[in-house]
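Every protein chain of the complex appears in place save one, which is left out.
Presenting chain A:
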């Protein structure tokens, strides 16, 4: 306890150094955080990948799948059948096939009551068959799922994956070695179907009540250990893309990813991640650049918190899942295309490895990023700790640390000094530096109340819109923008804008809150955390209660740029520009604004149906915090009197 009771600790050397150099320390911390993050893409910074779960024994068995002719005939039959069902799933055919193969076959009905318009109702149907394991009771299960896409769908077809799934089911049903049930699942309506099926399987509701009625399942297998989602767009595949990003930025276990890529490599299929394969560069700078682009692509997808495939909804239930998306065209030169045999063998190999699992995936915990293909960092030996703490969190912690350092310095500057002054001369200082604790807390709570108000607004708006038959989505967007604009006037409610000490106290509170939130966010969704930290921290560090008018205007403008709405619009605009580089600027802006509106409405709908927490977190935490800083930027501090008098004396 010597550290604690050291009497010099209060205003000791350390604190003095901190007070003197804190701005430099903050700058250094911020940039070292950014550099750390960038360096993550450099291969020597990552440990190379290997399997940490020995039980998987990937690719050790001889593949025996040979039902390719059956798959082709299934494919042709299905194509014929699909023509009869324009907009729904051809479930009689699928049911018949599953039954012929000899699986326990069930259908599952679900209904969605549109969260924005209670009168609208959509219903859908999933079909699934369960292969009961020969060597174990039904305590554990694996899932092979395919999203069914009718011919009118905007997405590319997935009919070949249904064909290969049926062929594989036929093959697997004859084998004796299964120790886990395999569920073959065909879902409708993209992510809605899989969400409803998972909710029904586990008997829970993830989103709002009365939005997605998940219905009931008649047949179940055991606890699901892993899931593979297949999206093959053609019967002959030239490139297999592995997709992993899930809801709220969750990622599957690395072993599963490695397993899938190893199986693809074994069959000689060109496999990619984020549409990029493995490349070797002699020049380390070029190599870093290449992998850094991959890293940014992954961060961009993960930060949105929206799953990029049906696998993303499994993660919430502790199920490791990924999507294999097969394209006919390959980017790699000279690579060959593979047919149903190889794809079937990839599936066979993957499932036989998963069949070997003795316990849940647990060894390599977080699957964070794969900037590199084969070089994915993950260490075994209960290593989540080592990996997360050593590789990723420092980047965010360094950036958030800048906030803590600055608030610490401010605390000692104002609180520490006032204590000293009190001891020196009590009466003179007290009147000026009276701390208005109750008012500070009031403002702090008021801003958070505003945030909660915004969070709950969409529900009430939809109710009102229902009554007057307005379009809910545009209503929500314009109300949100209007309310955000009204809240900009909040600083004029702050009663202590002239009190430097109180403003600084509020500033300290806000910085601590922001720092804590960033760390918490990064624990859940690292990409979002690092993005928010990189954007908001430098400006937050600049916001100070000041008496200089120019500086105060500058910080208001800068801080306005970090408003969540402004950031969202900017991101969407940049994204639109990158997607359509040839379109005129005016067109891009109008498209971008449309897309922003869509993004907000979708995030609200997602939070109601899937329990995506992006909208709630931004409105209930980031906007209040932003408003607090906004109040600080509007501080109106008089110049200290003694300085003025001193200046007069010198004159």
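Everything below uses one rule, namely that a contact is a pair of C-beta atoms (placed from the backbone, for glycine too) under 8 Å apart; a residue touches a chain by one contact, two chains touch by 3 or more; residues count from 1.
The rule we apply is simple: contacts and distances are computed from a predicted model.
> Considering only the chain that is not displayed, what protein name does its UniProt record carry among "tRNA (guanine(10)-N(2))-methyltransferase", "Geranylgeranyl transferase type-2 subunit alpha", "Trafficking protein particle complex subunit 2-like protein" or "Phosphatidylinositol glycan anchor biosynthesis class U protein"?
Matching the unshown chain against "tRNA (guanine(10)-N(2))-methyltransferase", "Geranylgeranyl transferase type-2 subunit alpha", "Trafficking protein particle complex subunit 2-like protein" or "Phosphatidylinositol glycan anchor biosynthesis class U protein" yields "Phosphatidylinositol glycan anchor biosynthesis class U protein".
> Of A:512, A:554, A:573 or A:593, which one is in contact with the hidden chain?
A:512
> Which listed residue (A:39, A:217, A:296 or A:523) would be found touching the missing chain in the intact complex?
With A:39, A:217, A:296 or A:523 as choices, the missing chain is touched by A:523.
> Out of A:360, A:436 or A:556, which residue would touch the omitted chain in the full complex?
A:360
> Touching the hidden chain in the complete assembly: which of A:75, A:220, A:233 or A:316 does that?
A:316
> Residue-wise, where is chain A in contact with the chain that is not depicted?
1, 4-10, 250, 315-316, 318, 360-362, 365-366, 382, 384-385, 404, 408, 411-412, 415, 419, 422-423, 426, 512, 516-517, 519-520, 523-524
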